[in-house]
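Missing here is one protein chain; the remaining ones are kept as they sit in the complex.
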């Protein structure tokens, strides 16, 4: 313990590893919490075991995400993951969003990612410690699974579910 | 171990306690193995768990047992108990046979009997060690249960079952 | 009860460098050394299959197994022939649903239960109702867990064949008036099944006093191993029931095309039972009787009363269930308006405090409470006031941790 460090920080050190500032920040001030009108992609996810809920709307232009709307309910991990995700999706092609989702899921499953892959995940890296909390993993991936569901339905020609 | 005692006896001392000479004798030469014609009481007992079977016929005169017929099949304990029982029943009133049966069952359940009660059981005392072999108790009591069944049916006015 | 803590080896364990504070007893209890040793001793000294072995091990084991049945019977004031060993409460209730209910519930009949049942005492009746064309009715209740007994006047009819209800809610801790309900159900000719999963381990239960027809409970919630539980059935009812699972010792005679059944209660124990589990349950019962169930209850009333007071210190925190400790067991479910229970649970775990978080297999009750999950702390004989203090104080820290405000110093980036 370095002298001068705040004691309360040290008390919760391991915890801070899970609850990175970015996570708490997004949990407290989730981004893109508006309903997007006339979305191209629209999906809802539900984890009945925790009661977590995520609703997502995406508007595309030239195959790229231009607007994302989010309504989420649940624990900090779910909400922060959803909120940060909406930021990341902006300007991505659907292809790219799915790759991101796969990478994030892999990270959650404790798989070792390359430097480059980690780079792509950007600030989502803040969630890396979640993989040490098996029960919380599905909180973190719920928004991404919801996204993948939405993309799949969009691609199968079904604009709105 | 007393000098002069047969070694093989000592080897099986505990066993001999269960398998008294009387039991082995009756097992090898069961008594009253005839079918009694026109019996007053007639009963069959079966222990499906061991495959033991006992069939019993009794002829009464002036309320007393005059003839007993037995057909038995099973282990030494069942067969000896049945054989010795047929001897004991002779000249007894039905009342007395039922009392004997109750006494024998009590002995098998490990209950302490009075001197007088033990006296009534006569040579059936040879079975006393059976109560230390829970699994064999039902072998010993099968003939007696069969007897009680027969008496009950006889008394309920049903001469033959 | 402080002195008994040393009987529980796990209580000296550390979690994340902190002493374990185990407050998830409604999920499963910890085991005293005597119970753990009973398992070892069984396997090191006696292990054999039960029933009808001529060899010594088999006789020893059969004797101990039936002795355990007698102990359990005595513990709940029942005759031994009414005690069936099952895997747990869930299997016990399913057994009744597959046997007695299939044979006695007809189209148009009604099964009465409550909205606060554990899924294990709800789903089997949903299945039976659907399979038999019967309907499932619910005794109305307050969010605190008080059942509306006045509604029974109209709910209990000649069509009511079964009242299936919990003796103690595993979420609210609420103790239900089983005796009163049983009396009124019997007046209408209905049988009564009591889910005793939470009551039998914690309060004195006597089936004669309750006058119930079925009582189900789990060993693992009352100091015994996992995989063993009990269904008590009133013998007059048991005699009329067809067997559930078939095979092994439950048959008397078997031919290729038919069979006859063994005596009660073996008829309902198909296959090799959890022998060591049953024997260890007997030891657990000895342990509890030795403490005295009145004292167990008294201890939990004290602890729960103290916890209810201390929980009032927590900001924006709702505590569910009755406030009168005479009417509740040692279970405290709660919700914070701003911090999700999962986050509270994870925070507590980092301080060594184990509570349960979620819907507690009582989703319909969650809906009634208008929450998707609660935190739940539940006590048992080895819990002490200091643990309640730690729980409340750690919750306070947790709430501060997750609530917006500058309570964390900035951390170096990339940490």
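Chains here go by letter, A, B and C, matching the order in which they are written, and residues are numbered from 1 within each.
Just so we're on the same page, a residue touches a chain if its C-beta (ideal position, glycine included) is under 8 Å from a C-beta of that chain, and two chains touch if they have at least 3 such contacts.
What you are looking at is a predicted structure, and each value in this text was computed from that prediction instead of being measured.
Remark: the absent chain touches shown chains A, B, C in the intact complex.
Remark: the omitted chain is touched by one listed residue; of C:54, C:309 or C:386 this is C:54.
Residue-wise, the contact with the chain that is not shown comes from C:228, picked out of C:194, C:228 or C:283. Remark: the residues of chain B touching the chain excluded from display are 5-6, 8-9, 12, 14-19, 21, 24, 27-28, 48-52, 73-77, 133, 135-136, 139. Contact between chain A and the absent chain runs through residues 48-49, 133-136.
Those residues of chain C that touch the chain absent from the view are 9-10, 13, 15-16, 20, 22, 24, 27-28, 30-31, 35-36, 39-40, 43-49, 52-58, 87-91, 93-94, 97-98, 115, 118-124, 126-127, 136, 138, 218, 220, 225-228, 244-249, 251, 253-259, 270-277, 342, 345-346, 348-349, 353-358, 361, 363-364, 367.
As a convention for this text, only the chains that are shown with their structure count from here on.
Interchain contacts link the chains end to end along an open line, per the touch definition above.
Farthest from chain C in terms of Cα centroid separation is B.
The centroid of the Cα atoms in chain A and the matching centroid in chain C are 38 Å apart.
Chain A and chain B have CA centres that are 81 Å apart. Taking each chain's centre as the mean of its C-alpha atoms, chain B lies 49 Å from chain C.
Not a single residue in chain B touches at least two other chains. The multi-chain contact residues of chain C, meaning those touching 2 or more other chains, do not exist; every residue touches at most one other chain.
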